[in-house]
Structures are given as structure tokens and as C-alpha cells.
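Here the complex is missing one protein chain, while the rest keep their positions.
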Amino acid sequence: MDVIMPQMGETVAEGTLTVWHKKVGDTVSSSDVLFEIGTDKVEMEVPALADGVLTEILVAEGDTVAVGTKLAVIQGEGEAAQPAAPKPEASQPAAISTAPLKERPTRDRSMKLSPVVRKLLAENNLAHTDIVGTGRDGRIKRGDVLAYLKAPNAAPTAPFPAEAPGAVSGEGITVVPFSYRRKMTAEHMVRSKSTSPHVLQAVEVDFSAVNKARAKIGPDWKAREGYSLTYLPFIAKAVCSAIKEFPHINAHIEKDHLVVFDRVNLAMAIDLNFEGLVAPVIRDADLKAVTEIARATNDLAKRARADELTPDEFANATYTITNNGSFGTLITAPIINQPQVAILSTDGITKRPLVVEQDGEDMIAIRPVGILAQSFDHRAIDGSYSGAFMRRVKEIIEGKNWVESVS
Amino acid sequence: MAELTYREAVIEAIAQEMRRDERVVFLGEDIAKAGGVFKATVGLWEEFGDLRVRDTPISEQAILGAAMGAAMTGLRPIAEIMFSDFLAVCWDIVTNQIAKSRYMTGGQVEVPLVIRTANGGGARFGAQHSQAVENWAMMIPGIKVVAPSTPADVKGLLAAAIRDPDPVLFFEQKSLYATKGEVPDGEHVDELGKAKVVREGDDVTILALGLMVPRAIEAAERLQAEAGISASVVDIRSLVPLDTQTILAEVKKTARVVTVEENPRLCGWGAEIASIIAEECFYDLDMPVVRITTPHIPLSSADELEDEMIPSVDRIFESVRREVD
Partner (left out) sequence: MAKKATAKKKAPASKAKNRAGLNDDIGEENRLRMWQLQLEVRHVEQRLHDLFFQNLIKGTSHLALGQEAISAGFGAAMRPDDYTFCTYRGHAHTLVRGTSMTGMIGELMGKECGMLKGKGGSMHLTDVSKGAMGSYAIIGAHLPIAAGAAWQAQYNNTGQIAACFFGDGTTNIGAFHEALNFAVIWNLPVVYVCENNLYMEYTPISEVTAVEHPAADRAGAYGLPSIIVDGNDADAVFRVATEAFDKARSGGGPSLIEAKTYRHSGHSRADPGTYRPEGELEEWLKKDPIPMYRQRLLDFGVKEDVVSGIEDAVLQAVDEATEEAKASPTPPMEYAYTDVWADGGSSWRN
């Protein structure tokens, strides 16, 4: 049986084979994990789906191949090795490559640049080492260069030094190889930092109004839904409402212009128990109620940790919230999720003495207070716009009748 | 719009032009009273009579020679060569006489005629009745070469060929005669020398001709559905003149080109196009130009063997998918 690169979501055309769990000659059963694949969004373990012996591996670890590409061959019991049908070789040199994939020369094809890639690199003063190739055998495709160029002032995004010192695990040292997801995150973070001039702005917010609503329905909610109603869905709702007045926050940067979206597709950064970070999307979050956002967030987190999300669930985010509140952090300066314009961090909310005005008099009150911090891309907007947006988020959180909106 | 078969479109085009222009006459073997061996000329003799629609002896040189003599003295003949393979027996008249006369005489002689012929395989006729010989024709200066893939193009391009002041070799793909398609009603005349983008795509451009066009379209649909590859399909339609503008614009757009040719491999039309692309669009290419052709072998007659040779939807699909990654 031929093992084929599976389709991992409608929007995904290719995947990277990250790990082979079996080697040639191994006996495999259909439920064994045969290999892992990763896209820029998810990682997946793929079972063998057949009993037999793994007779051929055609795609090396780290290679990115199109959906449908033959990856390996499992020979079932009693199934004779299939000799390749004789093909009219001489007559079909280009159309039908008769050489099996495994016989492909192992030289570094990433150095073989197509004419259009050479041209684009030359025109834009780039080196091929600047670009991560996603083609067969790491070949740089035109699309790779164009994707790279979408971010103006782009700097090298290679997240790791090309020549790594050859450390080995030994006394006092453990070498932890980066997982595929770690590498992808690293690449994204380096690229984002080198692409966007980040500016951090923070506001201090009084969550009393939110707490009224949490107190009113929280216990029931917990009993009914099985998890707590946290501050996060309220913050998310406030962000969506504020975006209506400050739409440029909800945008992508493309080359030399801003693409502003009507709908808010809210990415929620979710920690995978210290094994990585993903940011699946709540689609049309601006149309959802606080409770719906709460349910969606919980569902995404649960499934993310179970590795059940599909690549489509990561697509087309317009704004991102990252939440470190559970660790009690004071403030976090988040890195923008490219190609978005801004990202919000929510941190610890604790009871603090706060000067409030009551009946015309200043007095100290004990209030649940936390800091909301937004990193924005200074290419897209300025501090005044971002500041005004943050002020509006604060006003909504503090001033809205949340009890009404959850009951 | 009416739905017509490819062969009915042939009849419509000839009838349209014969009604319009008294100078248009039609000759060939079994084309008049019998309506043609492919039944692609049924009814013309009944409508236009003995003088204008004439059966000939089995004399391919005489058929094309007479057409040429009539054309150079003022008529607008359409000559049928039953199977394109038979062009070999009158090739002198095509290449040395019809094609060269205008040039050799410093522009004095005009040869406004159309040679219609049933081209290509898929009908299990064996090697002498199945060749796709469009590449023979393409290499001769002085002949226009047209090969339609749809009934609408048959009508529009055949009418245009009949009106054209230059000689036109018009390849009808015999496996397409029974295929159907919408054809504009009333007078319909297309333009020679224009390729048509019949399917838009971003990742790769498939160039095809004649029978290969519907196959390329089907392969492109599958590439989209099964491999997420978005393929453009260009129906070349006319080999001479060649619409290089459309072709090169496609290369610039997708950076990847695959030709699908029914002619045997060597010197197929795709080779010429590949060389033009290499010369003029090299720096826009993201992969080598790939040619999918019938192998350089005479065609077989058995179903399985013939199908193995002529590029199939599967072969197009597999080749494109393999190359575009």
C-alpha cells in the first residue's frame, strides 16, 4: 500500500514530514503511529492504516511535500513487491519521470534556484539563505519569496544561526532538540519582531462591573458548564466593541497598505501545557455574546491541548489576545501575530486599593484591578489611535452593565 | 445558442460560408452524396448541388492541386483530406506549392483555401489513421494551422479560415466529432491566431490543443479538488499564427508551464513553445517547462495500448501534481 501525504484541512495544500516513527524494514500494524506531519498551524500523528512491513520511505524528515504525495510503501503480507511497470522511458523523459522518488539525487536542491526566484532575489537584494523554502526538498519557490516580500523592510527571518555549535548531551548538559512547532514559533517570532516596530501601551482597568456579572451567574455557570466563567470573555467582548469604533486595529498589513476587516476573527493564544503555543480563532467574535465567547474559548483550549484542531481553525485571524492572567503576571509585552496590527495581553487581576470618587469625594476602595497591555505595529497606526482604543476598552469594561449582557 | 455536435458545427460553418459567398466550393472523397466518412458534411450537397460540392476520385494530389489552382484564380475552395495521415501523399502540394507560392512569386499568387482533415487518435484505427500531425504542419512557413476543441470554435474558426486570404490547414480531431457544445446561432466568425484561456488558475498553466483541451480541463478540476493546485488551461487553438502574447502572459502569471500534446514527442508544438518561453520568459519561470506528449512511437490500435500512449486525464493529473510542488 502506498502511504500518501494526507489533507489536513481544506486550506492546506502541503505539509512537512517532521518525524518518522518507523524505519524501513519495521513491521507495522494499522494503528501504529507511522509518522508526524506539521503545517505552520498544527502537528499531527498519522497512523499506518495497514498491516505489513515498511519497505520504502520516499520523503525525508523535514521535507515539505504536496498533499497526495507518496511518502512510503507498506507491503502487506503475501503481497508481492510491485516491480515498476516498464514505461516508455526514452520517449517520456519529462512527462513521466521513471526514476522512483527515492533514487532522486540527494544533492541540496534548495541551492537550485529557479530563474524567477533568482530574479526576485536579485531585484530585492536578498540572499537565498534569507528565505525558507517550502518546495520539494526545501526548494525555494516563487511563492516563498513573494510571501517574504509581503512584509516590507523584511530582515532575515532565519530563526537560528546557520552554523550551530555542535553541542552534545553529556555531563551537566542536556541538548533539547526543538520540536517542529518550536521552530515554527521561533521563525514567526523572529520574523514578527524584525518586521513590525512594536510599541507597548497599557491601561489599568477596574473589573468591578465584570465581577458583578460573574458573581451573579458564575456559580450556576460552573455547575452547568463545568468550568469557570473567567474575565477573558468579557475582555474579548469589550475589545470587539471597541474595534467597531477603531477599525484599524482589526487589520492586516500587506506590503504598503492596510487591509481592514469588517468582522473580528479573534485569535486566542493558548498554552499547550508548556509544550508550545497556538492561536486558534473564534470566527466572527464581534457577533457573539460573552457567553458564546466563553464557550468557544473553552472549546478551543480543550481541543488544542488534545491536538484536535484542524488547520482551518487557525486561518484568517484579525486580532489576537494572549492571556497570562492565571500566573498572576503584572504586565506582558506580547509579540504581534503577523500580519495583524496589534495584540493584547491580559495579566493578573488582583484586589488592590484604588482611589475612587464617591459623592464628590475621593476615597480608597478595594477593587479587582488588572493591566491590559497592547503591542501595536507603529507602521499601521500611531500611539494616539492605539491609546484611544485602549481607553475605550477600559471604559467599556468598567462602565458596561455586564449583568444585563449575561443574563 | 444551440447545442450542436462538433461534426454538426463543421456542417454549419461550411453552409454559412457557402450561402454567403458564391466563390466557396467544396471538394473531397465521399463528401458530397455520402456526407463524408465522418458524416461531417451531411446535407451540403443537397443544399448546394453538384457544382459546388463535388466528390473526387482517390487522388489527394489532384484534390489539393485543384483546390490550389482554383484558389489562385479566384475561388475559395475547401478541400477535405479524409484522414490527416493521408496528407503525406499530397504533402508536396501543401508544403511546396500552396505554402510557398505567394512568397516565391513576390506576392503575385494568392492561395485562399482551407484544407480540412480528420486528425488524431482515440478511435482505435491504428497507426496510419490516427496520427496527430499538427506538428508537421506547424513547421512550414506559409500555412496557417488551426485545431479547434469545441463545436463553437469549429464553427467560428472554420468560418474565419474560409474567409482568410491565406491557406489554412484545419485539423478536426476525429474523437471529438460526437462531442457536444453550445454554438452561437446565426452568423458566427471567430478570429484566427488567438489562444483562449479556458480555465483560470494561479499555480500552473496547462497549454493544450484539440482533444487534449477537454482532458486538460478535467485534470485541472481534479488538481484543484485533490491536490489544491490551481491550474490555468489555455486552448492554443491556432499553431500558426501563434498567440504568444496570451501564452507568455500566462507564464508570467503562474511561472509554471506544462504542455499537453497529442503529437508524437519530437518536434511537437510544445517544443517550440518551450523554446519561446525559455528565450523570452526564462526569468519568470519557477520550474522547467514540462511536456506531456504521445511517446515517439507509432500509435497502437488496441484500446489499452492506444490509451496508454495518448496523454490521459490521469497522466496529466499525475505529471502536473508531481512537478508542481
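Should a chain be cited, it is by its letter among A and B, assigned in written order, with residues numbered from 1 in that chain.
One rule holds in what follows: a residue touches a chain if its C-beta (ideal position, glycine included) is under 8 Å from a C-beta of that chain, and two chains touch if they have at least 3 such contacts.
Bear in mind the structure is a predicted one, so any value in this text is a computation, not a measurement.
Partner chains of the missing chain, restricted to those shown and counted over the full complex, are B.
The residue touching the chain not shown here, chosen from B:13, B:40, B:53 or B:72, is B:72.
For the options B:101, B:173, B:254 or B:319, the residue in contact with the chain missing from this view is B:101. Across B:35, B:120 or B:142, the residue that sits in touch with the chain not pictured is B:142.
Interface with the hidden chain, as seen from chain B, comprises residues 25, 51, 54, 56-57, 59-75, 77, 92-93, 96-97, 101-110, 112, 141-142, 164-166, 193, 240-245, 276.
Just so we're on the same page, only the chains that are shown with their structure count from here on.
Rounded to whole angstrom units, the spacing between the C-alpha centres of chain A and chain B is 51. Chain B meets chain A in the complex at residues 226-229, 255, 265, 282-288, 290-293, 295-297, 311, 315, 319, 321-322, 324-325. Per the touch definition, chain A reaches chain B in the complex via residues 7, 12-14, 65-69, 88, 90-92, 94-97, 114-119, 135-136, 141-142.
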